[in-house]
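What follows is one structure encoded as structure tokens, with my remarks underneath.
As you look at this complex, bear in mind that one protein chain is not there, while each of the others sits in place.
A, B and C label the chains in the order they appear, each numbered from 1.
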Amino acid sequence: MIDKRVKDMAALIADCPDLKDGAIILLGGFGDAGVAERLVEAICPLGLRNLTVVSNGAGGGDYGLGRLIKEGCVSKLVSTFPRSSDSKIFEDLYAAGEIELETVPQGTMAERIRAGGAGIPAFYTATAYGTLLAEGKETREFEGRQYVMERGIKADVALVHAAAGDRWGNLTYSKTARNFNPVMATAASTTLVEVRQFVDMIPPEEVITPGIFVDRMVEVGELT
Amino acid sequence: MIDKRVKDMAALIADCPDLKDGAIILLGGFGDAGVAERLVEAICPLGLRNLTVVSNGAGGGDYGLGRLIKEGCVSKLVSTFPRSSDSKIFEDLYAAGEIELETVPQGTMAERIRAGGAGIPAFYTATAYGTLLAEGKETREFEGRQYVMERGIKADVALVHAAAGDRWGNLTYSKTARNFNPVMATAASTTLVEVRQFVDMIPPEEVITPGIFVDRMVEVGELT
Amino acid sequence: MKLSAADIAQRVANDIAGGSYVNLGIGMPMLVGDYIPVDREFTLHTENGMLGMGPAVPEGSEDWDLINAGKQGVSILPGGAFFHHADSFGMIRGGHIDISILGAYEVAANGDIANWHIPGPRPPAVGGAMDLVAGAKQVWVVLSSHVSKNGAPKVVDRCTLPLTGVGCVKRVYSDLAVIDITPEGLVVVAMVEGLGRDELQAQTGAPLTFAADCGNLKAA
Partner (left out) sequence: MKLSAADIAQRVANDIAGGSYVNLGIGMPMLVGDYIPVDREFTLHTENGMLGMGPAVPEGSEDWDLINAGKQGVSILPGGAFFHHADSFGMIRGGHIDISILGAYEVAANGDIANWHIPGPRPPAVGGAMDLVAGAKQVWVVLSSHVSKNGAPKVVDRCTLPLTGVGCVKRVYSDLAVIDITPEGLVVVAMVEGLGRDELQAQTGAPLTFAADCGNLKAA
């Protein structure tokens, strides 16, 4: 029987060869909404090195991504907005040249991940044409407008936060906590999910992430 | 007040400059599921010429797309599977060289339309590499694999069939009658919709096509 | 005589046609949402995945699953919808957002805009700005003040800061004027009552022309 539910974090991250030094990790969430912080906390003790993390922000404080960075696990961040009132850990390392940063326009980042998940190795977008963030990138004209070629992003692991999940791995999300999560779920070799609540079955018209994209998930309860 | 509902087909197609000779028309549906046939029937009497129709199939019998083709409105069909047990009208015109056909792999067609709607002028796909359907197309290697460059499709009009719609133009679909409809709704200057039922409001988590993509819609009742 | 931020927001809101889909940038553009005329319905888009964004909710009653691009707790209006980031930016990039309203450090007479980055030690952060200026049907810039704190014009001949996008701004709203950016250059369509044309020109870094029906802006 297909059953992607596991009983705890230990079972979730056990036997996961994609959680390895040098891995590319997709981390969903925007602001504090829909960030799989409990998964990141579970991964910190693995002491991985040279991770590339793709995340809208750089994390806040020393919990979740902030902690992963603080503990020296992350060598590169791919991000649209890597600063906040609370992102001192990342900013200090960045200023010291100890962590690499690739700043990507938010829509380009979303589309690059979507492309990675959908088997598109590259696409063209007008976003960032003529700016610093397109420097060194191929450009090309279509119908009189200039575009930048961007590459799909494929990752080793996606860390997803969802509202509900059923045994087949189907997921729904809560409001704007959906954000990058469904896109990232499609683009990794292994997709690990923290869901607030296991449910018997998500109606087929209401599924946002079909179970095909999900490897394992753990129930974390309602957030407080 | 935003209200995209109109009372009948006449009101739906009135004052629609995108319904013009030479227009590119997207027609949703797969098999008999989710085809906006009543919209096509309403358009036939306009006697448009040189239409390019993008549709998974070539229509059946002399109703809907079959009729539009029979009445000489269509000069080009972009399709993945332009034949069925009932597609004699198209096939005869094709054999006589009187209608142009562009056969496109189904996933490439879906992605080209999605790209058109999402502002992506071109992308790369491995689909069709090394086949007849990639002849004359640019190819390129990424990470040791060969890909074909495909162009986004942007249309003048999309004809969409949906299950339910609210006054803001939000839509849901029924089962596999969803198919190309939500994708096509994004890629046209004017998106016209036949919905089976007007409803007060689709819950925001359940919206499949947000109203931003919809111009006008008409209620056609449950199909029998 | 200068317009307050509220005056500017009200004027901008008044210029948005009913039925429009509008994205409001973080900061002052957000204020526009508070001045939607009662006779009109238009739909606010927030790039983190919602159409039909409603007002911010009072402090303490936020639902932190329901935020805007500035990470404030907001609400959703009837008729709204949630969607994921790739779909959200498909709307932007695909030209489905009628108007993107943003702040800026500099706007140039050629439509270039610089609003994302001042070189320095902090990491560059762009968010959705480059997507919005490249993708929206129209880009409007709001400037809470026509000039910078040290008096330098923000409406300039050519931007000096790193660009957000090229040739994309259609209109600028400041505390002094409403200026259209046209292929023929900057055209003032309205300016604050009592301000001289030469005074406005003196605070602007590129040549101005004045629309035949150039209107008056009054502070509330």
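The rule is short, and it goes like this: contacts are C-beta pairs under 8 Å (C-beta built on N, C-alpha and C of every residue); 3 or more make two chains touch, one makes a residue touch a chain.
Because the structure is predicted, anything quoted here is derived from the model rather than measured.
**Q** Determine which of the presented chains are touched by the chain that is not presented, and list them.
**A** A, B
**Q** Pick from B:65, B:78 or B:177: which residue touches the chain that isn't shown?
**A** Hidden-chain contact among the options goes to B:177.
**Q** Of A:11, A:95 or A:212, which one is in contact with the hidden chain?
**A** Of the candidates A:11, A:95 or A:212, A:212 is in touch with the missing chain.
**Q** Which candidate, B:33, B:46 or B:149, sits in contact with the chain we can't see?
**A** Reading the full complex, the residue touching the unseen chain is B:33.
**Q** Just the residue numbers, please: which parts of subunit A touch the chain that's not shown?
**A** 1-2, 114, 116-120, 166-168, 170, 186-187, 201-202, 204-205, 207, 210-213
**Q** Write the list of subunit B residues that the hidden chain touches.
**A** Answer for subunit B: residues 30-34, 58, 79-83, 90-91, 94-95, 101, 103-108, 110-111, 113-114, 125-133, 173-183, 208 touch the chain left out.
To be clear about the criterion, only the chains that are shown with their structure count from here on.
**Q** What is the chain whose Cα centroid lies farthest from the Cα centroid of subunit C?
**A** Of all the other chains, the one whose centre lies farthest from subunit C is B.
**Q** Tell me, please, which two chains come out on top when C-beta pairs in contact are counted per chain pair.
**A** Summing C-beta contacts for every pairing gives the maximum at A-C.
**Q** Using mean CA coordinates as chain centres, what's the gap between subunit A and subunit B in Å?
**A** Comparing mean C-alpha positions, subunit B is 33 Å from subunit A.
**Q** As a quick test, compute the distance in whole Å between the mean CA positions of subunit B and subunit C.
**A** Roughly 35 Å, centre to centre.
**Q** Quick check on subunit C: which residues sit in contact with 2+ other chains?
**A** 50, 76, 82-83, 86, 89-90, 92-93, 135
**Q** Counting only residues that touch at least two other chains, what does the list for subunit A look like?
**A** Correct list: 111, 125-126, 173, 175.
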